[in-house]
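Take this structure first; my questions come after.
The complex is shown incomplete by one protein chain, all other protein chains being positioned as in the whole.
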Amino acid sequence: MEERKASGSLTIMTEIVLPNDTNVFGNLMGGRLMYWMDIAAALAAQKHCNAPVVTASVDNISFENPIKLGNAVHIEAKVTRAFNTSMEIHLKVWGEDLTQQFKYKSNEAYYTFVALDPHRKPKVVPQLFPETEEEKKLFDGALRRRQLRLILGGKLKPKDATELKALFVKD
Amino acid sequence: MEERKASGSLTIMTEIVLPNDTNVFGNLMGGRLMYWMDIAAALAAQKHCNAPVVTASVDNISFENPIKLGNAVHIEAKVTRAFNTSMEIHLKVWGEDLTQQFKYKSNEAYYTFVALDPHRKPKVVPQLFPETEEEKKLFDGALRRRQLRLILGGKLKPKDATELKALFVKD
Amino acid sequence: MEERKASGSLTIMTEIVLPNDTNVFGNLMGGRLMYWMDIAAALAAQKHCNAPVVTASVDNISFENPIKLGNAVHIEAKVTRAFNTSMEIHLKVWGEDLTQQFKYKSNEAYYTFVALDPHRKPKVVPQLFPETEEEKKLFDGALRRRQLRLILGGKLKPKDATELKALFVKD
Amino acid sequence: MEERKASGSLTIMTEIVLPNDTNVFGNLMGGRLMYWMDIAAALAAQKHCNAPVVTASVDNISFENPIKLGNAVHIEAKVTRAFNTSMEIHLKVWGEDLTQQFKYKSNEAYYTFVALDPHRKPKVVPQLFPETEEEKKLFDGALRRRQLRLILGGKLKPKDATELKALFVKD
Amino acid sequence: MEERKASGSLTIMTEIVLPNDTNVFGNLMGGRLMYWMDIAAALAAQKHCNAPVVTASVDNISFENPIKLGNAVHIEAKVTRAFNTSMEIHLKVWGEDLTQQFKYKSNEAYYTFVALDPHRKPKVVPQLFPETEEEKKLFDGALRRRQLRLILGGKLKPKDATELKALFVKD
Partner (left out) sequence: MEERKASGSLTIMTEIVLPNDTNVFGNLMGGRLMYWMDIAAALAAQKHCNAPVVTASVDNISFENPIKLGNAVHIEAKVTRAFNTSMEIHLKVWGEDLTQQFKYKSNEAYYTFVALDPHRKPKVVPQLFPETEEEKKLFDGALRRRQLRLILGGKLKPKDATELKALFVKD
């Protein structure tokens, strides 16, 4: 199975914040944004593996600036690394007030998807190779984030998470 | 400002999986579920603080079992601990096939919300006191999860995360 | 076929009123509420009979207090009595202004559902036994409400509705 | 305030049953239909009184034939009688399989709406005069249905419901 | 295959403009209106040919007056002419402010649909005969509009569009 470029999975989504997407302050609700991010990430994963995918996990997300009613929502999703049957997708989200010509960051996030075969069993996916500096950095960090996911999911003991442990012990 | 019981914030939400909530396998999409969880968590937070709230962050979520088209989705949300102006909410999510009388876990998650005053500034919230064993355990773990959120958000250095560090260094 | 407790069918649904659910006064539209009530009642009926169900009828509903944009909507549904292939479900609906800590009744209602087998034919359902005082009162009233439904549906003559007739003739 | 013809309020609505409107049998959910009926009835009431309206009550509805995915839903709504600040609206609903050229009745129903002034207080509405035989019959029956609503809402004692009482006592 | 009257395909749709249908000015978005028009036109086409249909093309649409939040949207759709496997549908759209008793034109449009057989192949449809003056005028104009569609779709050279050419060359 051939390796594939990270850039081949890039997915760009643009939405507009409509009234029903907002809370009482007229700002985009976090849940609505996570819904859009899930779809963008699923499309990026499917571009990479050419198979149906399902959401396996979502890493910590911090919402920095609220996105306002009528503003544009920009989402960029790209696969950072492929494991055996799963893929980690990096998302960048920002809002844009088109009248004020003002762009602002909303959040960055990592979603993990698993590819499925027609019998709904996990399916091996092509490996990914990163090309740019940013892609390489995201590729390298993917291992550490994966260990953290395994610990948080109760599938790995902290003391066995070699990469993560280093962070806490040294300096 | 008086303290409040954890149990006072309990919010129970039940939904049914409709066609538009599903992927090509007829299973609930992760993003749609996170949308419902966000609303359940917001209601629990508002019950605790009696003020409008906004989603500040979402911790790692692992999706365990897919919830099928036509099945019921059960979400229970309860505040675990109040900090100064923020609250951590614990969510339990499970699916139920009412015809087969079969219940299955989907995931557990932590959302954090910030209370706002009418000028949209963070507002101090009442402290929470846990009563049951489970509430006390969640209350205690909230500090550790908060440190992790701060590290992941780049606002705390791993070496200063005393509680977390212990996990990696000892045993 | 074993009898089942009324309490086993209890279904609790919580929703939040979003902009698209409201009329020009910013209040929840009656039709939107009846849609949510239909889903809550269907879930309660399915819990009782473990089979797919379809809405057979809805009794008179009076809307008492409007539920406002941003408020919570609480719906509790419980089966009151099972007939041969149908079940009557009692619903209580109230709104809650979480900021003002104010709860107010919206309405009470009765929906009737029919259970179906895989060939879409009506299917016999387990009988229900009421335990609490309220459940017993609802169980007893179910016969009278059923006569009224049959009269209103043109399937029973008023003079043959023994239970109802008593109400109009005596005192 | 001038009287108005019943025919002036006629509202015709046509919808198509889409996947998200259906239950597991591929039939239109009762709650979704009541949502559309509420909008059709509100439009008929607003045509009559030229003011915003809110749903006050819904009479018993029996669903006769399921409406299938992809079929057309036809709703006709017309005011039957105006009381002081409220109006009763009669609705006829049928489905249509356009490929099979087959029309089938779903249900008939009565919704009651109240007109509001800009301060959200009930507002006097023009009286209605019926012209056709059917309109006259509906106009006459409106009083009886109103008594029934008042009894069911606990605002009138059965023994004082003169019109209704006759039904049960004679023959 | 028998001919059919134009009037047999008349489809009347009424909608209300809800918050999520509007732009920042509180006016119905053009795209939302085209969505409703597509459904009304599809129903008219299906009434004529009694087969499933798909949208083949939409002619120029000019939006004249914005339709406001809370106003009614009226759509009338009627087949103007049947070609071999396709049908042209004429739509009239107007808004209505029910409180002000004010009706205003939004637009007129032509949609073209193709009928499909169960193998998803184009299917011959019954011919249409117009009865009223307006129906005859629309029937005659259909040929000219069809030539224009073919030119705009790159399937006909302007010089071969006999009917259209006359418009530009004479007077």
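Letters A, B, C, D and E name the chains as they come in the text, with residue numbers starting at 1 for each one.
Keep in mind that, in the parts below, a residue touches a chain if its C-beta (ideal position, glycine included) is under 8 Å from a C-beta of that chain, and two chains touch if they have at least 3 such contacts.
Remember, predicted model here, so these are calculated numbers, not experimental data.
S.K.: Just list which of the chains on display the missing one touches.
M.R.: A, B, D, E
S.K.: Using the touch definition up top, pick the residue from E:Leu18, E:Val79 or E:Leu164 that touches the left-out chain.
M.R.: Spelled out, the listed residue whose C-beta touches the missing chain is E:Leu164.
S.K.: Which residue among E:Met34, E:Leu69 or E:Val124 touches the omitted chain?
M.R.: Touching the chain that is not displayed is residue E:Met34.
S.K.: Which residue, A:Ala51, A:Leu69, A:Val124 or A:Leu143, contacts the hidden chain when the whole complex is considered?
M.R.: Only one listed residue reaches the unshown chain, and that is A:Ala51.
S.K.: For subunit A, which residues lie in contact with the unshown chain of the complex?
M.R.: 11-16, 39-40, 42-43, 46-47, 50-52, 70, 72, 98-101
S.K.: What subunit E residues would touch the chain not displayed?
M.R.: Considering the whole complex, subunit E reaches the absent chain at 23-25, 27, 29-32, 34-39, 42, 52, 54-63, 66, 111, 116, 120, 148-149, 152-153, 158-159, 161, 164-165, 167-169, 171.
S.K.: Counting contacts across the full complex, list the positions on subunit B that touch the omitted chain.
M.R.: Residues of subunit B in contact with the hidden chain: 19-20, 22-24.
In this text, only the chains that are shown with their structure count from here on.
S.K.: By that same contact rule, can you tell me which chains touch subunit A and subunit E alike?
M.R.: C
S.K.: With respect to inter-chain C-beta contacts, which pair, C-E or A-B, contains the greater number?
M.R.: Higher contact count goes to A-B.
S.K.: Report the chain pair from B-D, A-E or D-E that duplicates the B-C interface, where duplication means over half of the contact pairs agree by residue number.
M.R.: D-E
S.K.: Measuring from the mean C-alpha position of subunit B to the mean C-alpha position of subunit E, what distance in angstrom results?
M.R.: Comparing mean C-alpha positions, subunit E is 49 Å from subunit B.
S.K.: Would you pick out the residues of subunit D that each touch at least 2 other chains?
M.R.: Expected reply: 23-24, 39, 42, 52.
S.K.: What chain-chain pairs meet the touch criterion?
M.R.: Going through each pair of chains, those in contact are A-B, A-C, A-E, B-C, B-D, C-D, C-E, D-E.
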